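Some notes on the structure that comes next.
Only one protein chain is missing; all other protein chains are in place.
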Amino acid sequence: MDYQAVLEEVAAFARPYVGHGQVADYIPALEKVPTDRFGIAVADINGEVYGVGDWEVPFSVQSISKTFSLALVMANDNEDIWKRVGREPSGTPFNSLVQLEWENGVPRNPFINAGALVVTDRLQTLTGDASTTMLHFLREESGNPDLAFDQAVADSEAEHGDRNAALAHFMASFGNLENPVPSVIEHYFWQCSIEMSCRDLAAAGGFLARHGLRADGSRLLEAREAKRINAVMLTCGTYDAAGEFAYRVGLPAKSGVGGGIVAVVPGRCTLCVWSPGLDSRGNSVAGAAALDHFTSLTGWSVF
Amino acid sequence: MDYQAVLEEVAAFARPYVGHGQVADYIPALEKVPTDRFGIAVADINGEVYGVGDWEVPFSVQSISKTFSLALVMANDNEDIWKRVGREPSGTPFNSLVQLEWENGVPRNPFINAGALVVTDRLQTLTGDASTTMLHFLREESGNPDLAFDQAVADSEAEHGDRNAALAHFMASFGNLENPVPSVIEHYFWQCSIEMSCRDLAAAGGFLARHGLRADGSRLLEAREAKRINAVMLTCGTYDAAGEFAYRVGLPAKSGVGGGIVAVVPGRCTLCVWSPGLDSRGNSVAGAAALDHFTSLTGWSVF
Amino acid sequence: MDYQAVLEEVAAFARPYVGHGQVADYIPALEKVPTDRFGIAVADINGEVYGVGDWEVPFSVQSISKTFSLALVMANDNEDIWKRVGREPSGTPFNSLVQLEWENGVPRNPFINAGALVVTDRLQTLTGDASTTMLHFLREESGNPDLAFDQAVADSEAEHGDRNAALAHFMASFGNLENPVPSVIEHYFWQCSIEMSCRDLAAAGGFLARHGLRADGSRLLEAREAKRINAVMLTCGTYDAAGEFAYRVGLPAKSGVGGGIVAVVPGRCTLCVWSPGLDSRGNSVAGAAALDHFTSLTGWSVF
Partner (left out) sequence: MDYQAVLEEVAAFARPYVGHGQVADYIPALEKVPTDRFGIAVADINGEVYGVGDWEVPFSVQSISKTFSLALVMANDNEDIWKRVGREPSGTPFNSLVQLEWENGVPRNPFINAGALVVTDRLQTLTGDASTTMLHFLREESGNPDLAFDQAVADSEAEHGDRNAALAHFMASFGNLENPVPSVIEHYFWQCSIEMSCRDLAAAGGFLARHGLRADGSRLLEAREAKRINAVMLTCGTYDAAGEFAYRVGLPAKSGVGGGIVAVVPGRCTLCVWSPGLDSRGNSVAGAAALDHFTSLTGWSVF
């Protein structure tokens, strides 16, 4: 596969969609991102990375971090995180409290905010410093030692974080948090604030295409665990549009409101696309178009 | 009306119910109350107080405080608290988040926890110290200068307060709190922790029977405002059992999980009954039986 | 009490509200009612009826019939209807299916549509002909032998009756109906379609003020049963506005989307007011204003 040629064709196809949609505006720090950006990168399973456009420009990973915190918990845990968080699509907007009340404080899956808070809580218990653990992991896998938290973004999230605080306290009232709420919230926001480029993310997500093997060939996850994460990405990775995304793209994917989307072709490669304009469900408009065209060109869709 | 004779007959009637039900056990500080206690007091509109049984033993007022915080806000506010809290029965258990999400952070009424948090928040804005304001008011109206917070209860509430914290953060996310969540929560718990006897509470609630006049004859509330509080007490004052309570007792009433119930006969008197055993909806078993018999004897039920 | 003078003053007060609000338009048969109508009648406990305005003009009783079907079931039943329907306010719009699902097919109270369907079902089991039984009862109590169903209204309801059919089938799926759904629905619609005037309804509701005694002095209900119906009227009788109505009017009342409201002053009289313009919750605008003024003038409010 000539990845470079494919990416160029994909970028040309996606170009008209760039600038469409709305930039996330729930925190001031994200509002300022220019809407005309577009980048895409592919990391093959040997670690070669290809890219076009703004593929080396850092952006806020936001919910894409949920994939990595889940992987790190699954890699380190002797207990079963799946007793504390489900694996089924949520069926309601991504931060609803209703479902949480119905299901006694057990979030539906690790990619809604409530579920990611539980995963972060567990990572905190396992490591003593959930956000730093993730940062170090991402630096190693991406090969980029300069990765860092964006303090302005983390502070801005915290200032507007009442809904996440409500989710955390609510789960705590059901006994589904091990650490104090303020600590869990803080690490959650730090994780979301990490800045990475398409290049960094495609490389860092390589273990999902390599059935659990890290960049250095050591094993992070069992093959069945990597498969599990991919399955959750396909059914739950794109907020309330997972069904539509499964159809259009047909690949496991996780999106963030920073405009990034990481997608996986198991056994072949990991992609990351970025463009800040979001559709009504919080997924990058041009990013989704690009991934859609990528699977059309390569025939690598699931269906 | 020979109140003393009526109260003695009521106490005799209620005696077999004393000890039935469960003492509130969600915080350790309440668990320790002996279940065999029963007291009842009546304050007529001239301020005479009559009582039998443990009518001078202090207990934790808990949710009964919601009545006084509402009255103090209505007495001091130029704005309309009713834009921030509804006046309709809630129809679901008293601390549900579902309804709050449906109704954009506006609690159904001031007597569910979410509504009381909004009222406390407003009282804090108006006075700068919501809980001390209430304590001073209760001392004056009861004529008992020894009333005090119970620090052990307040601390215990705070330790087990995740659900209230979730409610507060959730409302804050809708912009329905004016003060920081920790401050609102703290004052709310202090208010609930106040210790008062049946005597104290019957006297302190006298303004509800006097159409808004305080113990010293000065006006706390307009008559229509006192009527409003009584109406909310009748339809919302006894958690998820307001319909049943309206039928059995037929008087405006507010209960607390400490086992107390304050009831009002507008134009005549204010009652307070106490017995710690609670039914499945959080209302005192012997207390409800006593009020039921009181209205049977006096014919003062609404219906 | 000079009822005639009071009613005239009430009518003068309510006049400016006549024509405000919307006529019920969910079925064509109700849409055609002229909005400028207003009538009010009072029946004292001796059966004397007073009235002003359009107090002898028949209108569609609609949900007011729910009061009579409940009374007829309570008068005839050896079993306990309260196992199949609750007595608490609903807290959500009057025809919601959500609450029904949460509570396993047991409606919250007999005055929401679901609850009235259960009551009608029981009346059908007890009498073999629920709607005719009610019609005969209303003829006898009102002293008006000409009362009749309005076939056009009943047909129109049936044509637009999918939501009620959904409620009935849903409850049947929980085993909470004894008769076939089409039969229950049919009798329910016939009951709603009965045409009565303010005079007829005030007279027919006299048993509620007489603690259960019928017009001829025989006993329909025990006093505690009449009290029960009044309590349910106060807390649940005016759709999602019961709390507000309790405050403004302070009397047990049941409204219908035909624009009528029946209210009870226990031990004194039964009122009926009619004006077709409805507020957003389905209660007559001018009717509520009239009852509000009636209790102000007489001082007969509960609070």
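Note that the chains are named A, B and C in the order they appear, and that numbering of residues resets to 1 at the start of each chain.
As a working rule, a residue touches a chain if its C-beta (ideal position, glycine included) is under 8 Å from a C-beta of that chain, and two chains touch if they have at least 3 such contacts.
A quick note: this is a predicted structure, and the numbers were derived from the prediction, not measured.
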Interface partners of the hidden chain - shown chains only, full complex considered: A, C
Residue among A:R87, A:R163 or A:R268 touching the omitted chain: A:R87
Absent-chain contact - pick from C:A130, C:V181 or C:A242: C:V181
Which residue of C:V23, C:A148, C:A166 or C:L297 touches the chain not shown here: C:A166
Residues in chain A touching the chain absent from view: 86-92, 99, 108-109, 227-228, 230-232, 234-236, 240-244, 246-247, 250, 252, 266, 301-303
Hidden partner chain, residues of chain C it touches: 96-98, 100-101, 162-163, 165-170, 172-173, 181
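Following the convention adopted for this analysis, only the chains that are shown with their structure count from here on.
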Category of the chain touch graph - line, ring, star, complete, other: line
Same-site or different-site touching of chain A by its copy chain B, using the half cut: same
Pair of chains with maximal C-beta contact number: B-C
Whole-Å gap separating chain A and chain C, where each centre is the average of the chain's CA atoms: 56
Intercentroid distance (Cα basis), chain C paired with chain B, Å: 33
Where chain A and chain B are represented by their mean Cα positions, the distance between them in whole Å: 48
Residues of chain A touching at least two other chains: none
